[in-house]
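Excluded from the complex is one protein chain; the other protein chains are retained at their positions.
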Amino acid sequence: MTPFSYHRPDSLDAAAAALAAGGPGAKILAGGQSLLLALKEREARPSQLVSLASLGELRGTRTAADGGLEIGPATTYAALAKTVFPGWQQEIATVAGNLADRSVRNIGTIGGGVCQADPRYDMPVLLSAADACFTLVSTRGKRVLGTDAFFNKAGGTHIAADEILSAITLPPLGQWSVLIFEKFRFRTFEAAVGTVALAVRFDDTVKIAEARLSVGVVAKAPSLATKAMQSMTGKAPAELPIDEIAAAASEEVLPLASALTMQQKYQSELTISLVKRALRRLTAKGAGHE
Amino acid sequence: MSMDSLPDKSSNQQPKNLVGTSVPRTEDLALLTGTARFIEDLKFPGMLYAKILRSPKAHARIKVDTSAVLGMPGVHDVMSGPELVGKVKPWGDVMQDLLVGDHFPFAVDKVMYEGHELAAVVADTRYQAMDALEAINVEYDELPVLVDVEDALAEDAPLIQEGINYEFGDGNIFDRYRVRIGDIDAAETEADLVIGQRFTTNRQSGAALDPHGCIANYDSFSGVLTLYSTTQSIFMLRDNLADALQMPRNKVRIVAPEIGAGFGAKVQMFSHEIVACLFSMRLGRPVHAVLSRADIFRSGTCRNGQIRHSELFLKKTGEIIGYREYIIQNSGALSLWGNQVVHIGTNVGLLPYPIPNLYIDGEIVHTNTAPGGALRGFGIPQIIFAKEQLVEMAAERLGLDPLDIRAMNTITRGQCPVTTPIGQRVDSTSVDECLQKAAKEIRWKEIRANKPHNEGVGMAISMKYTSCRHPSFDTDLSAVRLRLETDGTVTIFSSDVTHGQGHATFLSQIVSDVLGVGFEKIMLAPPDTANAPFGLGTYASRAAAVLGTACRTAAERLREKIVAIAAHVLEADPQDLETGNDRVYVRGMSDSGLYLENLASFSVYRTHQLPPGFEPTLESTATYDTPTDREGSDGSGNFSVTYAGSSHAAHVRVCEETGRITILDYVMVHDTGTVINPLIVEGQHHGGFLMGIGMAMGEDYVYDSEGHLLNATFAEYQAPQAADMPELNHCFEIPAPSLTIPGGQKGAGESGTGPVPAVIANAVAHATGVRFTALPITADRMLLALREKARTGLKYFRYPDDMPDFTGPRDVASWPKPKGEMELFF
Partner (left out) sequence: MSKISMKINGRTVSADVDERMLLIEFIRDVGLLTGTHAGCYEARCGCCAVEMNGATVKSCNVLALQAEDAEILTVEALSTQRVAPISHITTQTLASVYKPLDAKASHLADLHPLQTAFHECHALQCGFCTPGMLMVLKGFLEENPNPTRGEVREAISGNLCRCTGYQHIVDAAMRAAAVMRGETVDDIIHETA
C-alpha cells in the first residue's frame, strides 16, 4: 500500500466535509473488504481514508417516511442476513447470507458492495430488480438516484468523488408481491458467473401487473430485460411461456451475435437457465398467492 | 515444551506395537496452539526485507536501470542480473541431467516468462522495499510470445532459451523421451482394435498455503552462510546453493523451519533464496525474502501441461497388446524437474498393465509460461487420464465392460513378484482386488444396468512409485541417525523434511517398537544440514518406505548395541533379552532388567562397564538406497523399490441447466502395504484426492495471448473449497505388504491423485455421452458441450475436439509427428 492519512469523523456532516476537503485522493472506508484489496495491490492509492465506523446512523434498517425499507449502507451482510424482513423484502436477507463467506460477511457492508458495483456482485442486481433508490449526501446537499441512474453502464456508479451513500431504500411493501434472486457460482463462496433478479407485482386476479427482470454479469451494470418484462405483463405466472421468455431475456441482454468468447456463450446459456429457475419459483409463489 | 500425551485410559503400558496404530501426532500441539514457527514467524535482530521485481512481460529483451533506488528511504542495496554474470554459477544441470545450467537468479538480457526476476531491493521495511521496486526502470524490447506448446514447436518459432546447448535439444525442445519395447508394428497387425485419441492436460499450482520464503543469515565472522528456507530437501538445496555461490559446502548451512506443505513445489532451489543469500553476504545482516501469492503462481513452479497423442492396441477379447504415444510436454520457460515428469510419469503410469509392445516418443518443450516442476502425481495423472479413458472407449467399441478389460489386463496379487516388459519389478500388489472392491462399492454393475438420466459411473486404476531413483543423481537415498541420550530419551536426526506428513510421529512409532523406548521419549530434531545425515528429501511419496527403512535399520543397530551392553551387565545371553517399556530384560522377567536410562549413561560415563571391544556412545546411523535402476536408452527400467496401487470410482450427476457436475459418491481403494499410521495414511489419500479433483475439475493456468497469467490469485484460481468436495467416507485399504521394504510399507502421498481426472472424465462420459479429452472439466465447458452435442445430434461427443471452434487435429490421421529423427538421439 502507499501511505494515507486516516480520519474517523463522528457525524455524517463531518464525514462529508472531510471527503470534500480531501479532494480526489480521499476515499470512504466502510468494511474495507473491497477497498483493502485494491490498496494492497496498489491499484488504489488514496491519500486519505474517511472511516464510517463511528456513524451509527448509517447502520441498521428502518421504515422510511413513505413506507419504504431504508437500509443503512454501512450495515454488514451478516447483520442483514440475521434480520427478518416482511414479505418480498426478506430476499435481501437471504441474498446477504449467501455471498462472500462468513468472515467477509461479518465486516463487509451492503453499501461497500453496491458502490464497488462489480458486475458479478449480487446486491446491485437484486436492488436493480427491486427498483431501489440511493441517497447521496455531500457538502453540496443531498440527492436521490434511482437504480438506472445510480449504476454506470460503463462500470461502477455515478457517485461523485465527494459524495457518501447514506441510504439504500427499497420501495414499500405494496410495490411488489415477490422478489426472486437466482445465481450460479463455480465454487461455493466466490463471485457469481451468472445472476438474475426478478421483482413482480400481482394484481387482484394474480396476473402480473408489473415485472422487473435484472441480469448481472453480462454487462458492466445490471441489465434490465425490458422486452421480456413487458411480455410478462398481464399474464398469470402459470400462463408464462417460460422457455420463450428466458431465451428472449438472454438474447436481449447478451445477443448471441455478440457472444463471441466462450465465457460469453456460457453466460448466455446460464442466463436462460437462471431466468427459467426464477420463473419457476414465480409460478410456485403465484400458486401460493391464490 | 513438555511432551505430555492424552491421559491413558487403559493400563500403564502402551500397546506392544505402535506401528499399525493411529497414534495421534506429536506435531499437533504446537500447530494447534499456533506456537509452531513457520518461516514468516522467525525474526532476527537487524533483519532486512528483500523484494523482487518481476517482469510483467512474457518475452522481451530487457535493460534494467536500478540507479534511482540507492538513496531511497530505508534502502540498503539493490541488484540485478548483469552484475552477477561470471560470479554466480548458473544452475540446473545436475537436477535435469542435461549438463547445462539454464537457471540464474535474474534475467540478464531477456525475460522468458511473466514473473521472471528482473532485480531485487533490500530495505529496512517491506513497504520501503516495495516503494524502491517502483523506482526501477526497465526497458522492454518485446519478442513474440509463445504460449501454446505447439506454437513453440513451429519451424519459425523464436528460441526462448538462447545460447544453451541442451544434449537432446532442438529449437525449443530441451529434452526428449523414447520408449521402444517389443514390436509395435507386429502389435498393430495383430490388434483387432487400435483406438486413438489426443488428450491435453492442464497446468496446476500446488498452492501450499505457507508461501515460499527464506531468511538468509551470513555470519561475516565465521564465513558461514545459514539459510532458513521452506524447502523439502535441505541437502539438495545446500549443495545447489553452495555450488551456485561457489562456497565450500561445509560453510553453507540449511535449516528448515516448520513448513506448511509443498507438494513438490518446494523441492528445488529458487532465485529468491540466492538473492537473500547474496544480500546477506554483502551486508552481513539477516535478509528476509518471502514470496507473495501472485509470485508463487507465476514463478513457484507448477504442474507441466501435456498433449498426449495416445493409441491403445487391443484384441477383441479386451487384451491390451500395445500402446503408442507421442507426448508434447509444456514445461514453461525453464524447468528443473519437468523433463523427469515425462520419463518417470510415463514409465510408472503404464502400470498396472504389463503392455508388451510400446512405442512412445516425447518432446519436452519450453514456452513463455510459468516454470514447470514437480507436483503431486508427477506425470501419472496425465497418462492415466489418457490411458484409462482409452480403456473405456475401447470397451464401448468392443462391446465389453471396461471393468472386465481392466481386470483381464492388470497384474494381480497372485502373479507377484512380477517383472513387466518395460522392466518394472513389482514385488507385491493387490491392485486387482482394489479394482473389484471399487467397482462393488460404487455399484458399478447396478448403475450401468439401470443408468439414470444425466448420471454415470467411471473408474480408473493406477499404480504409483514409492520413491523413485533420482534420475540425474542416480540415487534414492535417505538416512537416519539415532542418538540414545544419556537419560534414555532418543533423538532422531533426518534431513528428509517433514511438511505435514507426520514424520515425528511415525518415525517415533518405528523407533519405539524396535527399541522398546516410550513413544513420548522420542524427538525428531529440526532438519539442519549441520547435524543431519545426508538424505535426498521428502517428495515422491518416499518418506514412510525409504526414510522409514533407514530409521528401522538405525533403530535395529542401536538395539543391538543396547542388548550387547545389557547382556554384559546382566551376564545374560543376548538371545534371551527383550526390549520394552524403556527397559532391557530377560525374557519372561519383564519387571527386572536394566533401565535404558541407566544403560545409556553407562555407555558414556562408565565405560569400564561396557563389554570388551565395545565402542562407547549410543548412536547409530543407517542409510537406505533403494535397489532401483536408471532409465535405459529404450526407456526401460525399474525406477521404484515398490509400488502402491489405487483404484477409484465415481458416481456423478450432471445438471443440464448449469453444467455443474456433482459427485454423488466417490470410492477410493488403495494398496499402501503395511501401514504405519492408518489415520495419517488416510489423510494422505484425502489430500491426494483433493489435488486430483482440483486438476480434474477446475484448477488451471489461464493465459492470454501475450503470456499474462490471468488467474494468479486465490479469488480466481479454482482451488476446491470444503462445500464443493464430496464426502470421502468410502476409503479402503487392501494391503499387499512390500517384499522389498523390510517393514512392508508403501508410499501414500500421491496414490490418491493419479486416477482422479480419468475417473471424473469416464463418469461424465457415461453420464452424458460427452467425453472430455482436455482438462479441467468445468461447468461452463460441460454446458456448452451438452448444447453442441444436442445441436449436432452426435451420440458420442468429444470436448473440445467436436466443438465447432476447435482448431486442433480431430483424428489420428492429422496428428503431428515428432520433430526430427528420434532414433538419432538415443
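Order of writing sets the chain letters: A and B. Residues in each chain are counted from 1.
Keep in mind that, in the parts below, a residue touches a chain if its C-beta (ideal position, glycine included) is under 8 Å from a C-beta of that chain, and two chains touch if they have at least 3 such contacts.
Treat the numbers as computed from the prediction; the structure is a model and nothing was measured.
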{"item": "Options B:Ile259, B:Leu351, B:Val669 or B:Val764, residue touching the unrepresented chain", "value": "B:Ile259"}
{"item": "Hidden partner chain, touching residue among B:Asp487, B:Glu615 or B:Asp704", "value": "B:Asp487"}
{"item": "Identified contact with the non-displayed chain, of B:Gly196, B:Pro678, B:Pro742 or B:Pro809", "value": "B:Pro678"}
{"item": "Chain B residues that touch the omitted chain in the full complex", "value": "1-7, 9, 17, 20-25, 27-38, 40-41, 127, 206-211, 258-261, 263, 292-293, 487-489, 499-502, 518, 520-521, 582, 595, 597-598, 674-675, 678-683, 686-687, 689-691, 713-715, 719, 721-725, 727-729, 733, 735"}
{"item": "Contact footprint on chain A, counting only the chain that is left out", "value": "1-6, 8, 29, 32-33, 36-37, 39-40, 49, 51, 53, 78, 100-104, 106-107, 187-189"}
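Following the convention adopted for this analysis, only the chains that are shown with their structure count from here on.
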{"item": "Centre-of-Cα separation between chain B and chain A, whole angstrom", "value": "45"}
{"item": "Chain A residues within the chain B interface of the complex", "value": "1-2, 42, 184, 186-191, 193, 262-263, 265-266, 269-270, 273, 276-277"}
{"item": "Residues of chain B that touch chain A when the two form their complex", "value": "127, 130-131, 657-660, 698, 715, 718, 720-724, 778-781, 783-784, 787"}
